[in-house]
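All protein chains of the complex are present and in place, except for one that has been dropped.
As written, the chain order gives the labels A, B and C, with residue 1 at the start of each chain.
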Amino acid sequence: MAGSRWAYVRNFELPDTLLPNTFILLRLDGHSFHRFADDHAFVKPNDLRALELMDPRSLGSDARVPRCGSLHMGSPTSTASCFESLRSCIIDDNRKSHLCLCSLFTSTYVMLWPQCFPDTPLRYAPSFDARIVLYPGAQEVRDYFSWRQADTHVNNLYNTAFWALVQQGGQTTKEAHETLRGTVSSQKHEILFSRFGINYNDLPRQFRKGSTIVKDKLPIVKTDDDEGEADIKIKADSVPNENDIDEAGVPAREKASSEKRRARAATQQRLLHCDIIADGFWKLRPVSVRRMRSLACVL
Amino acid sequence: MAGSRWAYVRNFELPDTLLPNTFILLRLDGHSFHRFADDHAFVKPNDLRALELMDPRSLGSDARVPRCGSLHMGSPTSTASCFESLRSCIIDDNRKSHLCLCSLFTSTYVMLWPQCFPDTPLRYAPSFDARIVLYPGAQEVRDYFSWRQADTHVNNLYNTAFWALVQQGGQTTKEAHETLRGTVSSQKHEILFSRFGINYNDLPRQFRKGSTIVKDKLPIVKTDDDEGEADIKIKADSVPNENDIDEAGVPAREKASSEKRRARAATQQRLLHCDIIADGFWKLRPVSVRRMRSLACVL
Amino acid sequence: MAGSRWAYVRNFELPDTLLPNTFILLRLDGHSFHRFADDHAFVKPNDLRALELMDPRSLGSDARVPRCGSLHMGSPTSTASCFESLRSCIIDDNRKSHLCLCSLFTSTYVMLWPQCFPDTPLRYAPSFDARIVLYPGAQEVRDYFSWRQADTHVNNLYNTAFWALVQQGGQTTKEAHETLRGTVSSQKHEILFSRFGINYNDLPRQFRKGSTIVKDKLPIVKTDDDEGEADIKIKADSVPNENDIDEAGVPAREKASSEKRRARAATQQRLLHCDIIADGFWKLRPVSVRRMRSLACVL
Partner (left out) sequence: MAGSRWAYVRNFELPDTLLPNTFILLRLDGHSFHRFADDHAFVKPNDLRALELMDPRSLGSDARVPRCGSLHMGSPTSTASCFESLRSCIIDDNRKSHLCLCSLFTSTYVMLWPQCFPDTPLRYAPSFDARIVLYPGAQEVRDYFSWRQADTHVNNLYNTAFWALVQQGGQTTKEAHETLRGTVSSQKHEILFSRFGINYNDLPRQFRKGSTIVKDKLPIVKTDDDEGEADIKIKADSVPNENDIDEAGVPAREKASSEKRRARAATQQRLLHCDIIADGFWKLRPVSVRRMRSLACVL
């Protein structure tokens, strides 16, 4: 071959095989997204267009998106220290460098931008960094998502209070940070309620809980009370609404749902804004202990 | 902190520090780009719009693009086995996961698509995978680029002959592969010339040599004979044209150029289609042995 | 500090953190042990002195040896292609480079040499290489040990037949390899029995099953029928002998043993030569799903 004299340079491409039979989690993070959010006039504390743009379902038609995994999206708020554009998902492959989900996510983000921001041209190319984390067991996976949702909650509560102080209270950003310094959760709730009449728990669940995408066969139906919050909901009369799970813990679902109905339901990708820390969510969707022995054999 | 109970999951984020004082090369590769090229009707064997879209200078305003490195872009041809959408560059950082140049490249690709393909809407999101390769010395870096350019040449010669047989010779793709099976370089030249009147060496340098982006302070000027081939050229009267270097080896440049003139020239990003295998290119732009001791000390 | 000018060289010591919450397996392998066995006149096919020298219990007083793991030692036979001096164990630590069990094993091997080979001075320093393998779940750990024991069996059957042909049958080593080429297990049994009157299944269990070290609280007692085979056996009247487990599968032990007796038994390190492929061994000693969360938190 013409290039054989130089082909030795390929020997420097060291293998980056991932440990088999683990849960692969890819965590994306927007690069300099504080500035990006400012430069594109994101609404604060939460920009619905930006949230919609990161809707994980937009990746759904691609085979690389996890078939039975869970995705969780933190809120793309826009304050100084905690703007995050995170999305985590479990995928499977066995070479780190072949995981181009970060590239796919980026490319989808830019491609769908004009739909979500019809009046705001993209001023420059956004980018995301990607970390791959391996989790050996189901418990760690669940704990990871709990950690992300707890983080989403903490950040959103802070941001909501912060921007209320700035936008409605007339404080400077510096003053608002001062006001909130050292406050605990209940104090932020109190500030929101007493000064601005905002009951934090009445805010859209999407802001408070983030977004979680699931692919499962649970029967679903639109419910009235969720109108406008998430487009797809679990059918109320066959299984408890995921909202109820949020407050009530584990639902009585398993008994209720007939085997037959479940079998008929097609696998569907759904966007939820429910609690994923309590047991309810995970009882419905156990993280299967993947023993991909056959797969591992041909690695 | 609210999430402290789950924060242990961060311990699974293992460090991915890169060995200091090496040359970091990032190699991008289009994912399923044969299909992508077909689905978007790329002209064969070379689509100028696709080449323009990957012009590395589009990334140039971003600080993450290598300040003094070299980028080389293979030809994004579109035949079955060798379509590549490669771009290599040397950057410096010390955590693998923080290298989001792949994401930046992807996002730029999608953002600039409408300019380069005004009549072809993007049908779906393209993606790229990224490999990071470390090279300990300057020789390996040079050999890497030689290997890429040799590869570009071999692929382009094959593709040019292949598509001539199909588009002008009326062969099926299967027949064309048969015709070319086992032929050496000179035979492909002969097929092109005798059957289709194509002198391969007259084809645009861009197709035969690929594109190389450089950032340097060499004085530049438009030259007549290169019109339409590359937009920027080294000033003919002060230094040998890079074309000459291609054929003549090392230029007499060093003696000719006065220190003063060089000092005045601002660093510029330029797109070249010259030979990067012979000594000329590298004599002008020695790969500095980076001894980033001060940097390394604070890693 | 005097050396601060050069201290940057420490930055090249990249972290080699092991993924938390996995089972760490260290596999040792003798370096050039064919030659070493020849140079020190190991008895073939099995040298009891060499087996004794590798008795994992010799490491037992050191805290680094796994507290509740299992060690398995393949047979140190001495034929050309399959001499192995393997020993696997599960340990826990979180930096690869801190695992000096290989060094400890080596040093113990040399220190105990004069006891096991009183008439054979060590002619040169032996060495072992060490591979660290991480297994995410209990099933993989069990399968690893099954794989090792199956390998021990295959190798020992071959070696036993090979050396019978050489030592008793008068064949050259080349002829013996020829005789055995392509034979399946039953044919090797037949050769041993018909030509040399050897019933393979009557050979010491130690050769056929290898050695496994366990640390557990199962009550133990010497039994008559095992005299000379393994020094320590499970108490026959309280639990099924491990030999029985070998043939009979899962013992009725769980029901039999009273909680009290188990509680009183101290943790002991024992050397077994029993089957570790069937369920029996593992039912008695389940691989605990280690959720070292507290440990992981301070990594």
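Keep in mind that, in the parts below, contacts are C-beta pairs under 8 Å (C-beta built on N, C-alpha and C of every residue); 3 or more make two chains touch, one makes a residue touch a chain.
All figures in this text were calculated on a predicted structure; none of them were measured in a lab.
Engineer: Among the options C:42, C:109 or C:282, which residue touches the chain absent from this view?
Structural biologist: Reading the full complex, the residue touching the unseen chain is C:109.
Engineer: Using the touch definition from the top, which of C:117, C:144, C:200 or C:281 touches the missing chain?
Structural biologist: Answering carefully, the residue with contact to the hidden chain is C:144.
Engineer: In the complete complex, the non-displayed chain touches which residues of subunit A?
Structural biologist: Against the left-out chain, subunit A lists 7-8, 11-12, 14-15, 17, 19-21, 293, 296-297, 299.
Engineer: Which residues does subunit C use to touch the chain missing from this display?
Structural biologist: Touch with the absent chain occurs at residues 1-3, 5-10, 12-14, 31, 61-62, 97-104, 106-111, 122, 124-135, 140, 143-144, 146-147, 150-151, 153-154, 185.
Engineer: In the whole complex, what residues of subunit B lie against the chain that is missing from view?
Structural biologist: Residues of subunit B in contact with the hidden chain: 19-22, 134, 136-137, 139-140, 289, 291.
Everything below uses one rule, namely that only the chains that are shown with their structure count from here on.
Engineer: Given that subunit A and subunit C are copies and touch, would you call their interface same or different according to whether over half of its residue numbers are shared?
Structural biologist: same
Engineer: Which chain is in the middle, if each chain's centre is the mean of its C-alpha atoms?
Structural biologist: Closest to the centre of all protein C-alpha atoms: chain A.
Engineer: With chain centres defined as C-alpha means, what is the inter-centre distance between subunit B and subunit C in Å?
Structural biologist: Here subunit B and subunit C have centroids separated by 53 Å.
Engineer: So what's the Cα centroid distance for subunit A and subunit C, whole Å?
Structural biologist: Centre-to-centre distance between subunit A and subunit C: 47 Å.
Engineer: Two-or-more-chain contact residues of subunit B, please, as numbers and ranges.
Structural biologist: 7-8, 12, 14
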